[in-house]
Each structure stands twice: as C-alpha cells, then as structure tokens.
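Sending over a structure as structure tokens; questions will come in a sec.
Every protein chain of the complex appears in place save one, which is left out.
Our next item is chain A:
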C-alpha cells in the first residue's frame, strides 16, 4: 500500500502520539485502513467543571491534510460555548489557513501545516477550561456561561457524571 502525503504525515503523528502521549489525551485512527478518520479521548482539565470527565471526539482529515485542517466533533454531550450542539468544535486552530475574513483571528492562530493533531487536542483542552466568548457556537451555553456561571457549572458537572454512567 503506498501512502500519500496526508496518510504518511498522519501515521507519523500517530506514532509520535503513541510514543509520547500528552497527559490526558489518547488519539489514533479508528482503523488503520482509513488514516483520515481518527477518534480521540480528551480528559477534562482539572479545576474546571469538566474535571474528571473523559470526552470522545472524532477527527476527520481532508485529503490535502496538512494543508487544510481536520474537523473535530465531540461524540458525547458537551455543553460549551465553543461547541455546536451537534458536537462540532469551533476554534481558530481548526479554521483554514490565511487571514480571517472577519478579522477576529490572526493568521497565526489559524490552521497551518506546522500545527498538528497534538496541538489541536491541547488547544481543545484549554478551550474546555477557558471558553472563548467572542464567537459562540452554542449560544445558549455562552449565555449561561456569561450570566449564570454556577448554573452552567452544575449542568456540565451533571453531564460529566452521566457520561461516565453515574
């Protein structure tokens, strides 16, 4: 089987993530038959309402990866200002390279081939800890996070427990 650029690069990243996994992250292709489709687990950062939780998500890479970013979608319920109700994650590192047409983000925040799966997952982890209020993907969550923080935290904690079957 000859691998194209995207597959070679993903295999290399998979290897790095296996040999040297970042704290609280497990990631790899669902099956090596399709290196463009990954599943990962992210631990909820400590000191946040997501603490103690483990969140599965899927990563789908385009054929022209690493020129274009993958999409990331949480597979469980995540009530977070920057995650669409469908689970789709909205953060700058997952946005196509170049300047933001709306001038919210600088080119350096957005995707570029020097980024990696690891950086995405770490960014998502820190996004869980610190939502970005500027571009809410889940308006309800953003509003609750801004106005009724304790209610938001209680809701997240309850969903974390439910996700662990407790």
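Definition applied: a contact is a pair of C-beta atoms (placed from the backbone, for glycine too) under 8 Å apart; a residue touches a chain by one contact, two chains touch by 3 or more; residues count from 1.
Basically, contacts and distances are computed from a predicted model.
A.B. asks: Assign the chain not included in the display its UniProt protein name, restricting the answer to "small monomeric GTPase", "Coupling of ubiquitin conjugation to ER degradation protein 1", "Protein farnesyltransferase subunit beta" or "DNA replication complex GINS protein PSF2".
C.D. replies: "Coupling of ubiquitin conjugation to ER degradation protein 1"
A.B. asks: With the missing chain put back, one of A:28, A:49, A:66 or A:81 would touch it. Which one?
C.D. replies: Final answer for the missing-chain contact: A:28.
A.B. asks: Applying the definition given at the start, please give the residues of chain A touching the unseen chain.
C.D. replies: Within chain A, the residues that touch the unshown chain are 15, 18-21, 26, 28, 31-32, 36, 41, 43, 52-54, 56, 60-64, 68, 71, 75-77, 84, 86, 88, 160-166.
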